[in-house]
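Supplied in structure tokens, the structure appears directly below.
What you see is the complex with one protein chain gone and the rest in place.
Each chain carries a letter (A and B) given by its place in the written order, and its residues are counted from 1.
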Amino acid sequence: MSGCETVGAPVSGLRRDTRARSIMTGDGLHDFASKLYPICRSITGQGVRKTLALIGEHIPLAIREVPSGSRVYDWEVPPEWNIEDAAVLDAQGERVVDFQKHNLHVVSYSEPVAQTVSLSELEPHLHSLPEHPEWIPYRTSYYQRNWGFCLPHATRQTMRSGQYRIDIKSSLASGSLSYGETAIPGRSREEVLFFTHVCHPSLANDNTAGMAVATALAAWVAGEPRRYSYRFVFAPGTIGSLCWLKQNEQSLARVRAGLVLGLLGDSGPLTYKMSRDANTETDAIAGYVLSQIDRNSTVIPFSPYGYDERQLCSPGFNLPVGRLTRSVNGGYPEYHSSGDDLALIRPECLERSLQACKLFVTVLEQDARYVNRSPKGEPRLGKRGLYGSVGGMSPAEREHAMLWVLNQSDGSKSILDIAKRSGLPFEIVHEASLALEGAGLLRSAVKGQSRRAASSHDGAKGVRRKSSGSGRPAASRRKGDKR
Amino acid sequence: MSGCETVGAPVSGLRRDTRARSIMTGDGLHDFASKLYPICRSITGQGVRKTLALIGEHIPLAIREVPSGSRVYDWEVPPEWNIEDAAVLDAQGERVVDFQKHNLHVVSYSEPVAQTVSLSELEPHLHSLPEHPEWIPYRTSYYQRNWGFCLPHATRQTMRSGQYRIDIKSSLASGSLSYGETAIPGRSREEVLFFTHVCHPSLANDNTAGMAVATALAAWVAGEPRRYSYRFVFAPGTIGSLCWLKQNEQSLARVRAGLVLGLLGDSGPLTYKMSRDANTETDAIAGYVLSQIDRNSTVIPFSPYGYDERQLCSPGFNLPVGRLTRSVNGGYPEYHSSGDDLALIRPECLERSLQACKLFVTVLEQDARYVNRSPKGEPRLGKRGLYGSVGGMSPAEREHAMLWVLNQSDGSKSILDIAKRSGLPFEIVHEASLALEGAGLLRSAVKGQSRRAASSHDGAKGVRRKSSGSGRPAASRRKGDKR
Partner (left out) sequence: MSGCETVGAPVSGLRRDTRARSIMTGDGLHDFASKLYPICRSITGQGVRKTLALIGEHIPLAIREVPSGSRVYDWEVPPEWNIEDAAVLDAQGERVVDFQKHNLHVVSYSEPVAQTVSLSELEPHLHSLPEHPEWIPYRTSYYQRNWGFCLPHATRQTMRSGQYRIDIKSSLASGSLSYGETAIPGRSREEVLFFTHVCHPSLANDNTAGMAVATALAAWVAGEPRRYSYRFVFAPGTIGSLCWLKQNEQSLARVRAGLVLGLLGDSGPLTYKMSRDANTETDAIAGYVLSQIDRNSTVIPFSPYGYDERQLCSPGFNLPVGRLTRSVNGGYPEYHSSGDDLALIRPECLERSLQACKLFVTVLEQDARYVNRSPKGEPRLGKRGLYGSVGGMSPAEREHAMLWVLNQSDGSKSILDIAKRSGLPFEIVHEASLALEGAGLLRSAVKGQSRRAASSHDGAKGVRRKSSGSGRPAASRRKGDKR
């Protein structure tokens, strides 16, 4: 990207483990969201940088700065906006609308103003929600020079005609757009992408919740060796994701799967929005994960509106990326208003969202295709000590899983396919496959890959396994079985 | 076709605009059906010619005459049948059954008879409906020499034993089978075919309703320049459609889509019967049109029985043609009896049927595939004045439509595909595509075609657009949107 400039090293190079661990719980996630909440973010400016700095306390984060005026596809990075103070003062000098009390009171990207106007001149610059008279709406004017104030409708109705002093101490000046990213290398160069927007001021569910979950997930993913490489991007919506796309256009072919994260703290059901093609590995895994983790979860079709899936899934990129939220954009009354505050997001909901993301990663990492090395008839599991109970696991389930894996493993079906067809949990089928591979009854369907030899690249459908070290006790035979 | 002879020029070469316009309304359609109703039609004879002459008063109609004895595939055009009078007279000379009172009283294609018979000799020649004792049934004997009378069962039960005079003044003589057709050339030679049968005497829904709607539709289609060519055929059932197929066998490959029309005046729900292949453009559009125009409408599978879809969709032709009716053949008690009279068909039903046909033509004409010329990320619609409301249209719907068109236009999806996937009305998606094309953001997916240059041929998947001349006012930004 010609006009894009990379400003370098991670803000915080070392992960502080105690903090990383602390944001793994619901309370930890909520605490972190609460720290992010008061910051006045927009698509550029110090608010984004402060936010990225807080995130960088938990994970190593490279900060990119893209100068104002840079051409980004059909767009241009706007001037950097910063704000110090803003108010509407009445004739008595009373701050009727006061930015110090809530970030949402000023329309984002309001130009600097210092003038006195009549109420009727002021009116077109005021925004309120008659249907929710206590809430302050959220409004922006990024690409059209303008200014304005947002206020509770109840307050607006108390304003008498007369003169008002408008005082907006903001700046629109050449600067840069900031975003942060962390890359976690795995054995394969294929990447899994997580994307969350960081441009909303003092809206808790949209999007301090997404930032908190994405941060915790990145810390967790970094915690052990991974099959795939992972990339977490924290960027302003639309123009920020376009900057990232422009800067990474040459390596987008590496993106194997991914999720846009947002709205992850409210009590609505987990909702997966499919990718544009609706038949990607991301779709298969996310749909499965939601069915396992939340019986009220829902899968909705792709649409070209919402968060950064709009850009990532535009036809020129068409990345295999879906979106995970709880409620959807516009799907709850507090959306884009001061009603979306820290009380709206709940520790247990944040934690459950994080669990769903972790399971998504786990299934992606563990899914594999195998070939049964003893495909004529069933191999004798009993003589290999594979038939019987291990720990508290139901023997029936585990043995069924082994029969399913052996039967389906002709190289065309993955562990996830088998879990879906059999109705058995992915984890059980995965463990059965490890046990069978350990006994020499399975081999990877990907040529040249064995479960013990690590290689730096997975093929597009590559699979690799950790050693299972299985050596289970001889199992007793079951009723009605001939083995 | 060896034995087929074309007898030429249109009966009425000039469309009389006032009449054409008059049959566009429900009342106009009903009036026209009422004019056609009293004529005694059969598969040949003067009744068909009188019918075609009346149709020819509204649209230019070429009349084809196919001589008796012509071989038509496995069939042969039968002798021409005409009838002057027919009656069953009792001993007192009373006309117990009187063709002058209703065309249905005589079995179609009855041979001439003048003889006196006993009631018991007469019985095998009488047809009535015990379950509907007031109605006269409709019976034919085209290919087996025979004669007969149809009468209300109530009348039949009053007939005493004794001698009856049978007097049928009909003729079965060498002549010809008549059908009419009108061809409306468009920019493409690809044709859209509308087919309706014209062989039923004094049955209102079956088929003066179909003739009226087909006539009005042809006049409407001819009223403006068209992308595709159109052909309307008014022919006797089975043998008539076979004659048309034989005469046009060389150009059937041009048929891109089409509908058999019939039973379009009763109050049953609009019913689309799919083509033999069930996956043609005709099926996609007709199914969509019905879903839009009538919430009670229904789509039924193909079956090789009914009207001329039997011939058009036989495996040797397999034309991409479906069928539009309201009730289906055999689907209402009055079917094929005198109960199918002018009271059964209703102006508003005729008009709604015509609307469905027009919408079918409109979608077919306007559907197109585009390629987004700015496919990487969303293009900025705001700076092009495309984001905002125009007229009374909902801005949200229009803006969503633009995002959908941009996202899906990779050349593989048509406007109709996008309308279906998005749930937005075809018309809105179509207008969005015109606006985007006008702004230079879309181009036709068909090589060498632009929206301004007209060419005489569309490819099989060709699309062409009229200039949209869009120049909409700068639109104001919407809540929650980043543009």
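Going forward, a residue touches a chain if its C-beta (ideal position, glycine included) is under 8 Å from a C-beta of that chain, and two chains touch if they have at least 3 such contacts.
Since this is a predicted model, take the numbers as computed values, not measurements.
Chemist: Looking beyond the chains shown, say which of B:22, B:141, B:267 or B:292 touches the absent one.
Modeler: B:141
Chemist: Could you tell which one of B:77, B:313 or B:424 touches the chain left off the display?
Modeler: The missing chain is touched by B:313.
Chemist: Out of A:170, A:422 or A:444, which touches the unshown chain?
Modeler: Only one listed residue reaches the unshown chain, and that is A:422.
Chemist: Among the options B:102, B:336, B:352 or B:413, which residue touches the chain absent from this view?
Modeler: B:336
Chemist: Considering the whole complex, which of B:242, B:255, B:321 or B:403 touches the chain not shown?
Modeler: Only one listed residue reaches the unshown chain, and that is B:242.
Chemist: If the missing chain were put back, which residues of subunit A would it touch?
Modeler: 372, 374-380, 382-383, 400, 403-404, 406-410, 421-422, 477, 479-480, 482-483
Chemist: Pick out the residues on subunit B that sit against the missing chain.
Modeler: 43, 72-75, 137-144, 237-239, 241-242, 245, 249, 276, 301, 303-305, 310-311, 313-318, 329-330, 335-336
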